[in-house]
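What you see is the complex with one protein chain gone and the rest in place.
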Amino acid sequence: MGNTILTVVLTFIGLTAVTFAIGRVMPADPVLAIIGDRASNEVYERVYLEMGLDRPIYEQYFRYLGELLSGDLGMSIMTARPVLTDIAIFFPATLELATIATLIGVFLGIPMGVLAAVNQGRWIDHVVRVFGLIGYSVPVFWLGMVGLLIFYGNLGWVGGPGRIEPYFDGIVDTVTGIILIDSAMAQEWDVFWDAVSHIILPSAILGSFALAYIARMTRSFMLDQLSQEYVLTARVKGASELAVIWKHAFRNVLVQLITIIGLTYASLLEGSVLTETVFSWPGIGQYITTSLFNADMNAVLGGTIVVGACFIGINMLSDMLYKLVDPRARG
Amino acid sequence: MTFFRKIGAWVAVPLTAALLSAPVQAGPPKDTFVMAKDISDLITLDPAEVFELSGGEIIANIYDRVMMYEPEDLSTLVGGVAESWEIVDDGKGIIFSIRPGMSFHSGNPVTAEDVAFSLQRVVKLGKTPSFIVTQFGWTPENVDDLVVVDGDNVKITITEEFSPALVLNALSAGVASVVDMKTVMENEVDGDLGYAWLKSNSAGSGAFKLRTWKANELVMMEANADYRHGAPGVKRVILRHVAEPSAQRLMMEKGDVDIARNLTPDQIKGIEGNEDIVVRADPKGTLVYLAANQAHPILGKPKVVEAIRHLVDYEGMANSFLAGQYVVHQAAWPGGLWGALDEKPFTLNVDKAKALLAEAGHPDGFEMQIDTLNRAPFPEIAQAIQATLSQAGIKAEIVTSEGKTLWPMYRARKHEMMVAIWSPDYTDPHSNIDSFANNPDNSAEAKLTGVLAWRNSWQDEAMNAKVAAARNELDVAKREAMYFDIQRDLQKNSPYAVLFQQAEQTVMQKTVEGFVSGSNFDLVFYRGVKK
Partner (left out) sequence: MNDATFRGWLLSASPQSVTQARCQRAYLGWLAFRTNPIAMTGLIIVLALVSAAILAPVITGSDGLTPTLENRLQPASAEHWFGTDQLGRDIYDRIVWGSRITLYIVALVSIIVVPIGLLIGTVAGYMGGWVDNILMRVTDIFLAFPRLILALALVAALGPGLENAVLAIALTTWSPYARIARAEVLTIRKSEFIMAAEAQGASTFRILRKHIVPLCLASVIVRLTLDMAGIILTAAGLGFLGLGAQPPTPEWGAMIATGRPFLLDQWWVPTVPGIAIFVVSLGFCLLGDGLRDVLDPKSAGG
């Protein structure tokens, strides 16, 4: 346990140090991000000193770490708000998207993977396999563009870019930050359905990637299990095929699958940058990217720390779960 | 089986409901005006600090300024908060009398104290746009003596040489917005003159008040029913951040927004057949120009820059990918404004350029780098220029970057050639000419990083004198002739080739009326809008 904590702490320090160093060597100038490109040199020098940029970089870094430990992530230049407030606004949007995408991946991907494994070598197996690889190979930003054109532009089945129509903004009080939950709690069904119509497409597109990966891994794990002796024994004992698949083999796959699902979830939380860009989705990925372009380093650092923490947290959790369920992995 | 039916119901119900509900929405409500616009540049709404295009437009609708251009007549400078004014002390002083009966959104009356406070606040905070008023000789130390309240009047004193016409014009810029002193000071933290608060709140007397600003999402404004020109035509105005032009177009066609501001020329061509949509074009003061760093051993030769001016396919670009949104303009002050020079002496002429290059000693061309912004149409413009330059043997490599990366390099004079934009800060030619032509100290230590001439390492003493003379001239006709002369000089001898002037195309639903968009970025008014 002590070892795990040490790893987490070290990883965190590494994460912040690397991001901090990148922020300081970037050609984009945080001072200009505040004062604009036409400011005179006097204004520039003043703000430069105010931001403490004349100090040695290690000193700046330690100061940042100190503030971080006291829960202060600094102010964002771009939004004129504390970074912590920003994260409380933008992170739920990504969480909402990634969660639904992962759910799509789990509920469709696992049955597909099992189906393929059971029918190994038959056409259904090939279809699932190729489908999985297709999911790997499509550029998500392109798929998003085309999807938006067809399902929003041509067919009008789903809502357009963004999380919600702006004239619904501010009707529902923010409790969790997740509009679907907040609006349902407030019983504002117009807002709820508007949010649903907006999230369907981006989450389906992100979800198709989760689906591809989960289906692929499920198939591979299932094949492993189905060739084990206990499966044969169960069959010999006259267990029905359904029972063999779901009761015996699948139960053993579940542990490995949890790790995979955890990984998928974590990678969706960070990997949604491009999807968010295409769908004008005000999530954490877009927040980090636009902040990066605007040399808003406090925001980039804060966002990266949150995403990194999720990453580390989810990895740790699935590791622990794995050890808990599978005694062989203990040690 | 029942299990699957349950699952099916769980999935199908929300899905069908969403599919059914989406087409039902018939766009924004009647009293709400929704605009799709790229507002990623917005970082502050404090009028003492706003220097970005989106911010400038928004505060123009929230605050009344000392002097103003009103949407009813965009070409005449009139009093805003100032009802009238009197020029005294041989043009060194101006006394403004404050319009009676006005009140702020808070209900507080607008007084002379508020006006003086607003101007003093700009100088004391010393944010980027403060130079617009500090050029009059105001400093944080002396501004309390130079901007004084005298009963119901405010008297300002100019210590530098300046034409009063220029001063009045400068007081129509965003920094001359009048803020509600009481409200602002109630929100003061650690002597910051309310700066932290006003960044994302409003305390004005304009047609709208700010309700919410969610960075990179939306800005929501509410109508001020007691506005001095009467209540605005709609109750709410929403600027919705949509960075992607094709997304803006889709939303326009679906009726989810009333106006789209950032469609590309080709998209507008595609949308023109739609009968529910109208397109309007408004000339803007924004110029696209090319600048050559004079410290560069080859680009520093006047003949080389002259050759480059002949190596741009102005018409080819303006008639193809820029059609409708940029027109050819070759002088340093934008067309349609007082003092503008419309002469266009340059066209693509490879033979002439080759001859000039030979005279300069580079008959076979040379290699260099063009830096520009990474958003349309700049990469396209750079590529078109790259192609025509190569016809005379000049090999250019293009590097595109975000503005925040590009400007530090430009300000440090590290570029070779740059394709960039420039918008005036106020509608007097001095606003542009001062930056393009006037460079009092060309040394690296001077760090006049805000000045275009300095950035391009260019100094011409005779030109400096001409800029000062035009600035101080009191006779209007003479003054205009002096600006014509300066602009012609810049076409012959300068590090620049001015290429295009922007015409903003706005795409609107047919039902929208009364949207006013003037010649500068902060002359956009929402108060007349009805739908």
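To keep things simple, chains are lettered A and B as they appear, and every chain counts its residues starting from 1.
Simple rule for what comes next: a contact is a pair of C-beta atoms (placed from the backbone, for glycine too) under 8 Å apart; a residue touches a chain by one contact, two chains touch by 3 or more.
In this text the structure is predicted, and so the values were computed from the model without any measurement.
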Selected from A:Pro92, A:Pro166 or A:Gly271 as touching the chain missing from the view: A:Gly271
Of A:Thr102, A:Ser203 or A:Thr304, the residue in touch with the unshown chain: A:Thr304
Option from B:Pro109, B:Gly316, B:Gly336 or B:Gly393 whose C-beta touches the chain left out: B:Gly316
Chain A residues touching the omitted chain (full complex): 7, 10-11, 14-15, 18-19, 22-23, 25-28, 120, 126, 129-130, 133-134, 136-142, 145-146, 149, 153, 216-217, 219-220, 223, 270-271, 273-274, 277, 285, 288-289, 292-293, 300, 303-304, 307-308, 311-312, 315
Residues in chain B touching the chain absent from view: 244-246, 249-250, 264, 266-267, 269-270, 313, 316-317, 319-321, 374-376, 379-380, 382-384, 386-387, 397-402, 405
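We take it that only the chains that are shown with their structure count from here on.
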Averaged-CA centre spacing for the pair chain B and chain A, given as whole angstrom: 37
In the complex, chain A residues that touch chain B: 26-29, 32-44, 46, 76-81, 86, 89, 107, 145, 148-149, 152-153, 156-162, 165-167, 169-170, 193-194, 196-197, 200, 277-278, 280, 282, 286-287, 290, 293-295
Partner chain A, residues of chain B touching it in the complex: 7, 14-15, 17-19, 21-23, 25, 28-29, 32, 34, 40, 43-44, 51-52, 126-128, 130-131, 199-200, 211-212, 214-218, 220, 236, 238, 240-244, 246-247, 250-251, 253-254, 256, 401-405, 407-411, 435, 447-450
